[in-house]
Structure formats: C-alpha cells, structure tokens
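With one protein chain withheld, the remaining protein chains of the complex are depicted in position.
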Amino acid sequence: MIIVLKPEATQAEVDHIMEKIRERGLSPHLSTGQERRVIGVIGDERTIQNVPLAIFPGVESVTPILAPYKLVSREFRKDNTIVTVGDGVAIGGRLIPVMAGPCAVETKMQVTSVAQAVKKSGARVLRGGAFKPRTSPYAFQGLAEEGLQFLAEAKKATGLPIITEVVDSRDIDLVAQYADVLQIGARNMQNFRLLTDVGKQRKPVLLKRGMSATIKEFLLSAEYIMAGGNHQVIFCERGIRTFEQLARNTLDLSAVPLIQKLSHLPVVVDPSHATGRWDLVAPMARAAIAAGADGLLVEVHGNPEEALCDGEESLTPPKFAEMMDSLRKIAQAVGREI
Amino acid sequence: MIIVLKPEATQAEVDHIMEKIRERGLSPHLSTGQERRVIGVIGDERTIQNVPLAIFPGVESVTPILAPYKLVSREFRKDNTIVTVGDGVAIGGRLIPVMAGPCAVETKMQVTSVAQAVKKSGARVLRGGAFKPRTSPYAFQGLAEEGLQFLAEAKKATGLPIITEVVDSRDIDLVAQYADVLQIGARNMQNFRLLTDVGKQRKPVLLKRGMSATIKEFLLSAEYIMAGGNHQVIFCERGIRTFEQLARNTLDLSAVPLIQKLSHLPVVVDPSHATGRWDLVAPMARAAIAAGADGLLVEVHGNPEEALCDGEESLTPPKFAEMMDSLRKIAQAVGREI
Amino acid sequence: MIIVLKPEATQAEVDHIMEKIRERGLSPHLSTGQERRVIGVIGDERTIQNVPLAIFPGVESVTPILAPYKLVSREFRKDNTIVTVGDGVAIGGRLIPVMAGPCAVETKMQVTSVAQAVKKSGARVLRGGAFKPRTSPYAFQGLAEEGLQFLAEAKKATGLPIITEVVDSRDIDLVAQYADVLQIGARNMQNFRLLTDVGKQRKPVLLKRGMSATIKEFLLSAEYIMAGGNHQVIFCERGIRTFEQLARNTLDLSAVPLIQKLSHLPVVVDPSHATGRWDLVAPMARAAIAAGADGLLVEVHGNPEEALCDGEESLTPPKFAEMMDSLRKIAQAVGREI
Partner (left out) sequence: MIIVLKPEATQAEVDHIMEKIRERGLSPHLSTGQERRVIGVIGDERTIQNVPLAIFPGVESVTPILAPYKLVSREFRKDNTIVTVGDGVAIGGRLIPVMAGPCAVETKMQVTSVAQAVKKSGARVLRGGAFKPRTSPYAFQGLAEEGLQFLAEAKKATGLPIITEVVDSRDIDLVAQYADVLQIGARNMQNFRLLTDVGKQRKPVLLKRGMSATIKEFLLSAEYIMAGGNHQVIFCERGIRTFEQLARNTLDLSAVPLIQKLSHLPVVVDPSHATGRWDLVAPMARAAIAAGADGLLVEVHGNPEEALCDGEESLTPPKFAEMMDSLRKIAQAVGREI
C-alpha cells in the first residue's frame, strides 16, 4: 500500500499514520520526494484494507498494491480451472459449450421440444428459468418447482445437463436437486448471502456480471463463492448498462480477455441478454467466440411471438441452427470447437 | 400502445399484428401517415405489455403509452403519502427528518453514544447496520442479532426509532422485531423475493435506489412492495454509478423532484453513500434539502479512523452538529423544518 | 409523431396543440383510448421536430415516428455504400481493410519503417497522426505539416494510401493535400463546423464515435457531412466511456450490426483506442471482424516503449503480423478477406 502525504502534513500527522500501520503488524517506510512524501507499507496489506487511511489527517491519497481477491486470481492458481457440468461437459478447455434454451420454462412440451432442437444443432447444455426475476411484479414470475420438473423431463429426453437460476437461498436445495449448474443472475451478483450459500453446496455456479459491476467487483463476488469451498465457478458477461439505448445493454467483450488474465476461472458470454434483440445475437455470439469466450448462453424459443418472457431476444430453432453453423467456423479459426 | 410499421410491411403482417391485439381483448386502430402506418391500441395495454410485439414481422417500433407501475403512481393517489416512523416521526410532510448513525453497529457503547450525540443535534431516527452487505468476503459483515440488540438499547436510551437493513428474507421477522423501518439496500433493489416478502409485513420500508437503476425501475421495485399490501414505502436516492471516479457515486438529485412528480411516496437522500467522502456530505445534504428531499440518511461515527465500515464517509458528532445547523437554515429557506 | 395527452388535458389545450400542428402544414388526428387520448400527426414530421410540443399544456409525452437523419439511412439508400480510398482500397465490400500505423508521426524513419512492416503483414492503409488532440497541454501535440510530409514519404515508399486526423477547419486544405482519408476524432464528433467543412471537400471522411455519443447522434454527425455533399463517410466505433476502468473505454461491438441495419455506410473498428492496452487489441480485433466490421484501425509502433503517444496500446510489428494471421482466419470464417 502506498500512502501519499499532503505537502502540508505535519510530523505529528505522519507519526500518527505510521503508528496505526505498525499497530496492525505492518512496517511503514517513509520516503521523501521532490514534491511529496510517500509512505510505503510492507506486509500483507489485506490486514489494513479496512482502515480508512484516506481520511487520516495529512493523507492525500492511498493506493493498494495487491488485488483484494485471492482465490479467484491467477496468482493463486496459474492453470485454467475446468468446470465439469453434468456427465462431462468441460467448460474452460478447448471446447466452447453452447448452453441454449428458453428464457422461461412454460410447458413440458415447450422445453422438451426446444431441448431436442438445440441438441440437434450442437448445444451441450439446456438452459431455462423456473424462477424468474422480473422488473415488474405483474410479469410472469416462472413456474417454480413445476418448471424444474419440466427441465428434468427434457434432460431425460435429451441427455443434456441443465443450468437454471436460483434467486433465493431458500430454494438452493430444491434447485440443486434438478440442476447441473446453478445460475446466479445479474441482479443477485451482490446478494452476498446467496453467494455464500451457493458456496456451501457443491454444484457448479454460473455467476452473471451485475448490470453495473466492475470486473473487480465481479471477481470479488466469485471470491465469496470460492471462500465457501466451492471452486467450480463460471463467470458470465451479459452486458453492462450504459447510456446507449438501441440495445438493452452494452456487451463488454473486453471483459473476456481481461478476466482470463486476472483469473483462472472460465468466462462465458450471454449475447441474448446483452443485446435484448434476436437480430444481434448471432453477430455478438460470433464476436464472443473470436474474443476467446469459453462458452455461450443463448435463448431459443419455439415461437418467440408467444414467449412469456424475453421473446424479443429469442432465436427460433432454425435461426439457432444457422448461427451454430457460423459459430463452428469461428471456433475453428481460433483453434477451438463448439 | 403505439405500433409503428415498417414501410415495407405487408397486409398479411399487419393483419397478424391486429389479430394478436384483438386476441388479448384490445382494439387496434390502423392509421396511414405520409411515411409510415401506425397501429394505435385501445384498451388496458398492460394486458399486452409482455407480448414481444417489437419482433412481429412488419413492426418498426413499439411505444407504450402507460407507465408500467400503478400503485406507486400519482395517478393512483394524488396526495402525498406520509410514512410514520416509530411513535410519530412523519416522513413526506413539512418536517425533513434526519436519520443518522454509524454505518455498522460495532459495540453497545459506540451506538448508544452516537445515538445520544445525533439526537442532541436534531436527528429524528437512528440508523445503523447489523447485517452488512460488503463487496469483499473478507470485510466485516456485521454483528447480526447482537447488533440489533445494541440498536434496541440505544433506542431505549434516546427514544429514537430505528432504521436498519435487512438483506435476506429469512431475517425479516428478526429485524422487524427491533426495527421501526426496514431498509432495503441498493444491491437488493431488484431482489424481488425480498421485496415481495417485506411487502407482506407491515413495518415501513426504505428502498434504496440500485447503483444503476433507472427511476422507472426504482418505481417498479416499490410497486412490488405495495403490491404485497405494504403501502409505507420511502424512496432513497443514494447515488448512481457513472464514469466519474472522484466521488464513489454520482448523487442524482434530479431524482428527487422527478420521483415526486411521478409518485405520491416520500423521497429521502443519502449523501454519505452517494459521495463516499465525509467532506462532501454537508454540501450534498444542503443541496438535497434545497432540491426538495423529504429526509436524509447520514453516517456518523464517534471515531471514523477506527470505524469497521465506511469510515471515509462518516461525520464525527461535532461535524454532524455543524452540518445540522446549516441544514436548518436551508430547510427554513424552502419553507420546511429539520 | 405521436402526442399522448394527460388525462386532465382540457379541450382548449387540445385545440391549441392541434392548431399548432396545422400551422406547420401537418394534420393532427385525435383518438380516444381507454386511459389516454392520443394525437397522431400526419405529414413530414421533420417540419415540426423543433417545436417543443412536450411543454405544451396538456401534453404527457411526444414520440417521433421518423428518424431525424435522412441521407445516412438505409431508407435513403438500400445498398451498401462502398468508400474507395486511394487507388482502389474499397471499404464496405467483401474486403476488410486494415489501416495500421503509429498513433503519432514522430520521424521520417519511424513512419516509413512502420509503413513497410504493416504493408508486409497485409495492411492496406497507413494511419498516423500529425495533429494530435491531447488531454494535457503538456503532452506532445504532433509535428503538424512536417508530419504530413513524413506520411507522404512513407506513402511514396510503400504505395499505401494515408488516413490522418484533421482537428481544425483551418487545416483541412493542408491535410487534404496529403491525406487519402480525413479522420475526424472522437472529441470532434460534434464539432459541427468541422463536420460541415469536411462535408464541402471531396476526400472520404472517417468519423469516429464520440466517447459518449449515442448511435443516433453518431448518425446525425455523419448527416452533417453528407448534407454538405460528401457522401464518402466511414463510421468508426472506438469504444465508449463507461464505469469500467480496467480498459480505457468499453468497445461497443453491437454498434457494428446496429449501424449496418440503420445506415448504408461502412463501419470500421479501432480496437487500440477502445481498449488502451496492447494486450487486448488482438482479441478485440478478432471480435470486431466476427461481428461484421468493414475494416480496422490499429496502432503499430516500432518501439512502443519510446512512443511519444499511446505507447500502451501499440503493437510491435511482429505482434501485428501475428494478429493479422489470426484475423485472416476469422475473415475467412465470415466469408470475407483481409
């Protein structure tokens, strides 16, 4: 940690800061430059990160040297973590699994027929929501357990493992009975109790980036899960909120290589929620794979006009098949496969 | 609802759209302009808001006419709602109550002595967190029930009613035993299960705006609470996330008059979290009152250098007293009182 | 244009609005819904776009039906515009030209040797700045005409056409003597006098998106250039400003397919300025091509450590060559070539 002092800082103020640092078992080193004096702190600065040094009299600025996360970092683990889903879909390796399915589970028929269609086109995992977080209380909120049962039927019919969202700690056991991956949605990225609780169970967790979460905060949320003992975490970039209104969010693809540099965990991309428009899904899916994404999450619906949720961004099965063909070529161009 | 058609939309496409509207019990009216045809929808458009008309072939754009919220709107209730806290602190009327106290409850002493100090300076409600949502899993997470007990002691000592945060549905009963107002934090503004659950109990709820929530989304989150039957909701503007990094967030004071136009519910402002810097709290508190805020939420700590949470933005009791003096003058200038 | 009336709007207010519309030669049509009355305006609404109807008494909201731009729109011209640069580099067709070179022209040697290197790796156009807009007045501001001369020498040596920035109307004639494409930088996207002036000359113009410009504003800035008679305009997405700080800007790749839908003009991407980090340039360049970009603008410097400008984001010639190999594969995967 580097503490820059104000030019007018008094000796008493400097002593007070140095003492506080020593109190925490760290060593302060004062050095005097041409225009500023600087205190460098030697030792594990995490023990002092919660001390509000910035408000100590005489302090101009404080800059931490170490990242605030540990378990999720590349420093902690050099090699890529491979998260295995269901009977053997590996996320984080050469394969780029596509997880596809409807926004919301609506009927048994709907989800099974979509599952069959996306499997035929090459999807490796079935997605579908039984618990739906909706902006309006008057919108369809999902079928809850019945939806999970429909997903299970679709899994039986196709062999595809299931990813589905959990929105409340009280549902974790229930959802984990049916799901192969638990999804934490963007709105819950900083629901720390929920993070802690999914960290205590052992199903893999796909963590979506919050709408306005920095990458650093995103990593810290995964740290909550890993700190609980669950090391099977997948990051999902799904668009951030900006001033631009033509797409629902702004897909931040630079997050993919950035997170891959900072962390050993895999990163997938959701071009459906990122854009909110079906006609942007395929180009953004292609871009995601070209940028190095380790997987995709795509919404597919048999009849988007009748979808109870997010019809605007859903691909029909034929459009999905067409997109998958183009994705295979991009994957090959970057030395991977779908 | 207004549906603008693409210039090239075919008759079959137009018929298909009109039929879908009629299916939902509404009446479509087609009118032909110079450059575009437009379908106006007559009837309660809320019954059609979930239909993804934007993706119907031939549609260029869809514009709703009605707001998606109802109970929170000025149309639903013309007069201001007054939320009464504890034994008679009215929020939403002439009085502008200041709710003050530490970010986190740390010890019995700490919270009682701060409570006495802020009461002396004119605060009407005691704030303090027992359950703390923290970005890092390694930061102090709050004292939980013990913290609530300390708040209760401080209430006994001062008579100040208590506002404290609830972060998980499983804690609502416990927190409601101690608290006079339940606070929903910014990170939980779209934790819809938690909103639904605080809507089912009868303590007033202070709802903080999410870091990147639009005002429309903010109102919809309050609609969740009101839809559950709890009409005692207080909005709290606490800064939004922008590109500017010198303050922690950007306080959006225009939200105050905007929400007051759109809704009958009171709006308070939290200048402490909005800025993250104690030296900006007083000017922003003054600005909030001048903008018409119905209350303030302010962090005060006996010794910010030792605070376990948010010391950077905490006022000392003497600084708080000084600020209160200046706020009284502003309140008077806008015809109200602190 | 659709004007939604407030529920309480009086007949006199409605008459006043209708009269104002008729005054401008348009026809208002009033229709009465269940909860709101609506006035539809028939005729070329552009004649009324500057009337602040939103503030007329009785008006709740105003929604335009037509886009405010015309010449840049797909409606104005269905086919893609191909902009030809120099002796025949076509932008907007099957080829995806890469424009590469240093941020700033520094010496004759520097720019010629980079030009030779990037040509060898497949670049089609040489980029380099002689007039540099810099955030700080104390930073290197470019060599001005001498820099243009160095670019001309490099062009002579390699045959590569030149793109370079013009920052002031007074320099247009000078820059146009040397340049094959005039670049308008992000900070000048709404320098309307400069836009008007480059619209009067006949060299192609590459227009960079402003740091916080919406796509609609971006199109309107191109409209300024086209309205002056210059139809050779190339859009350049170069990242927008968001809350995320790990990369300099957030590359908004969804702008590529969005602009291609709304406009007939080509869209290129600048991954160097978008990220501000050389290690993100290649993945973002690959993503841009996968998303459908019609060209790239990439910074290359012989020795980034000594660069007078933007060394952080510059590729060395060997890294550029390596990237070009990977781009060729992506281009092929989307049926195009570099």
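Note that the chains are named A, B and C in the order they appear, and that numbering of residues resets to 1 at the start of each chain.
The rule we apply is simple: a residue touches a chain if its C-beta (ideal position, glycine included) is under 8 Å from a C-beta of that chain, and two chains touch if they have at least 3 such contacts.
Keep in mind that this is a model prediction, so the values were computed, not measured.
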Contact partner of the left-out chain, one of C:6, C:74, C:241 or C:328: C:241
Absent chain, residues of chain A that touch it: 2, 4, 7, 29, 31, 33-36, 38, 40-44, 61, 63, 65-66, 75, 241-243, 245
Residues in chain C touching the chain absent from view: 20, 46, 49-52, 54-56, 68-69, 133-141, 167-170, 187-188, 190-193, 196, 211-212, 217, 220, 223-224, 227, 241, 278, 304-305, 307-312
Residues of chain B in contact with the chain not shown: 212, 214-216, 240, 242-247, 250-258, 261, 274-275, 279-280, 283-284, 286-292, 326, 329-330, 332-334
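In this section, only the chains that are shown with their structure count from here on.
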Homomeric contact chain A-chain B: same or different residue positions, threshold half: same
Centre-of-Cα separation between chain C and chain B, whole angstrom: 38
Mean-CA-position distance for chain B and chain A (Å): 26
Junction residues of chain B, two or more chains touched: 241
